[in-house]
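Moving on, here comes subunit A:
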Amino acid sequence: MKKAIALALALMMLLALCACGDSDAKQDETPTVKIGVFEPLSGANGPGGKQEYLGMQYANYVTPTVEINGTVYNVELVPADNESSDDKAVTAATTLVSGGASVVLGSYGSSVAIAGSATFGEAGIPVIGVTCTNPQVTEGNDHYFRICFLDPFQGTVLANFAHDELKAETVYCLGQLGNDYDQGLINYFKQAAEGLGMKVITAEFPENNADFTSYLNNAKTEGAQVIFAPCSIQYAQLIVEQSATQGIGLPLLAGDTWDSNKILGAAQGKEVDIYVSTFYAEGGDPDFESGIKEWLNSNSEAKTNNGGDDMIAAVTVMGYDAYYTALEAMKKAGSVDKADILAAMPDVTYTGVSGSIAFNEVGDAVRDTAYIKQANTSDNVWDFVAVQGVN
Partner candidate 1 sequence: MSENKAASEVKNVLHVENVTMQFGGVVAVNNLSLDIPQNRIIALIGPNGAGKTTAFNCITGVYQPTNGLVEFMGKPMVRSHPTGKMKKQYKGENAEMYVGNGIINPTPDKITRLGIARTFQNIRLWKSMTVFDNVLVAKHMRAKQNVFSATFRGNAKEERRMRDETMSLLEEQGLDKVKDDLATSLPYGLQRRLEIARALATDPKLLLLDEPAAGMNPQETQELAEFIKEIREKYKLTVFLIEHHMDLVMRISDYIYVIDFGSEIARGVPMEIQNNQRVIDAYLGVAEDE
Partner candidate 2 sequence: MTKIEQKKSKKGTWIALCCIAALYVLLFLIDNVFPSTSFIVMLTPVLKKGAIYSLLCVSMNLLNGFTGLFSLGQAGFMLIGAYTYAIFTIPVAEHMSVYQYFDGGAIQFSIPEAIGSILGPTGGAFFGSIIAIILAGCVAAVFAALIGIPVLRLKSDYLAIATLGFVEIIRAVFQWNSLGVITNGSNQLRKYTAFSDMKLTIGGATLKFGTIFPFLIVMLCIIVIVLLINSSYGRAFKAIRDDEVAAEAMGISLFKHKMLSFVISCFFAGVGGALLAMFQTTIKAQSFTSAMTYEILLMVVIGGIGSVSGSCIAAFLYIACSEWWLRFLDSGKFLGLSVPFFRDGFRKVVFSVVIMIIVLFFSRGIMGDRELSFSGIAGGVKKLSGRLKKKDIEEKEDTGNE
């Protein structure tokens, strides 16, 4: 009995090795170019990572090939799950490097992006950050680019909004302990808000926390008019729920992570005010939207990954644009070699669904607008509120 099990285990290991070797040996008539997808497909940022990946998948579905200098290449997306965790990011990044990715897209969540960055840097692979908004992602990294706005910008935008539109004097900021995205954005928000003369109270909750009622009650007792909670969706849902049932009655303000149908789902039919800043407002490009909705509805797995409906998240749009930016870079480089693409990257420009994309000297996208949306809890959609700039 024991021997049989041991044998079975050994066999399985052998099979696994075969499968590993096999993935390298595959060959096609049409040449293939691989685009690595460095996303959290599980863990705290799993939902966001999946939605971002959906945009790329849809783009790949629409445009599965790319013509470079007269040669048509098949584009293959190679995903690697970084499990929303820094310590898994290195090997996940390495699988992409070893898998021969020419360019990498990702990651949702700035801290994994930073953690994986060095591996790509060593291999000389260009990476296009899709929605990682922390400035440290691109800073000092010649191979890291990004197509979204940055936290200092987003923080300022949100502070302005809280000040101008919500007329807040005191803001309660709630972020996850140890999460760079939350803490970074709160920090920039705080700087801007204090500049505008608002009072800012900060609080942190630990990982895997499920009980936000005491935080929300704190916000109320401290006399805040707005709660700013730029955390990941997993916690965001709970905050929305508990804010509604506790009858807190303060508007919730958040960054791009909250722009998700999961939040709408949690808020549906409840008395909560939710405002988010985001990269894209629905209705910006009807053709694209109808196309992706059709695709989502025909592909059940994609629909599940999107949270079970065909609402389009901003991160999906950004993923879509990132894919085309990568193709554009290849065309510009006239090659699928990672070094050539890297060299061509700084000059790439592309006008996508979310607006025009061009990189500055650090590698960040030049963007000066963010969209503010409000959750419509009765119709279960996001209502466009304003385009907000820094000034």
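Here is how the candidates were picked: all candidates are chains of the complex that A comes from, given by their letters.
Following the convention adopted for this analysis, a residue touches a chain if its C-beta (ideal position, glycine included) is under 8 Å from a C-beta of that chain, and two chains touch if they have at least 3 such contacts; residues count from 1.
Predicted model, so just to flag it, every value in this text is computed and none were measured.
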Selected neighbour of subunit A [touch, this complex] from 1 or 2: 2
Contact set on subunit A toward candidate 2 in their complex: 1-2, 5-6, 9, 12-13, 16-20, 22-24, 26, 41-42, 81, 85-91, 94-95, 97-100, 111, 114-115, 117-119, 122-123, 136, 139-140, 177-180, 183-184, 187, 204, 206-207
